[in-house]
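Every protein chain except one is present and positioned as in the full complex.
Take a look at chain A:
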Amino acid sequence: MSNNAFSIDLSRLKKQPKTSSTKDTDQVAEELGFSSREIVKKRGRKPSPRTGQVHAKVMPDTSVEIANEAKRRGVQQGVLIEEAWQLYKQNMATK
């Protein structure tokens, strides 16, 4: 068949200028249900592994000191209690 053969004139192919920003199209796509299917890393703080609780009322100056020390080291107050507990156990073991 003679109409099978044709050749391409590359100079005649047209291309439009396009923006690489996808902000606007992402939004209309989202509204039409064309949303992201990629697994994105969860943002924000990971849940703490410290799920246990102690119920401790202490003297006001002790609570202030613990709060200040935790703030200074940038850890949660529970970390100090964990450390104190380790020391306590060591202490008991050597008695």
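Note that a residue touches a chain if its C-beta (ideal position, glycine included) is under 8 Å from a C-beta of that chain, and two chains touch if they have at least 3 such contacts; residues count from 1.
One rule holds for everything that comes next: contacts and distances are computed from a predicted model.
Considering only "histidine kinase", "PadR family transcriptional regulator", "ABC transporter" or "Stability/partitioning determinant", the record for the omitted chain gives "Stability/partitioning determinant", by its UniProt protein name.
Of the listed positions A:Lys18, A:His55 or A:Lys95, the one in contact with the omitted chain in the full complex is A:Lys18. Within chain A, the residues in touch with the undisplayed chain are 1, 3-10, 12-16, 18-20, 22, 24-38.
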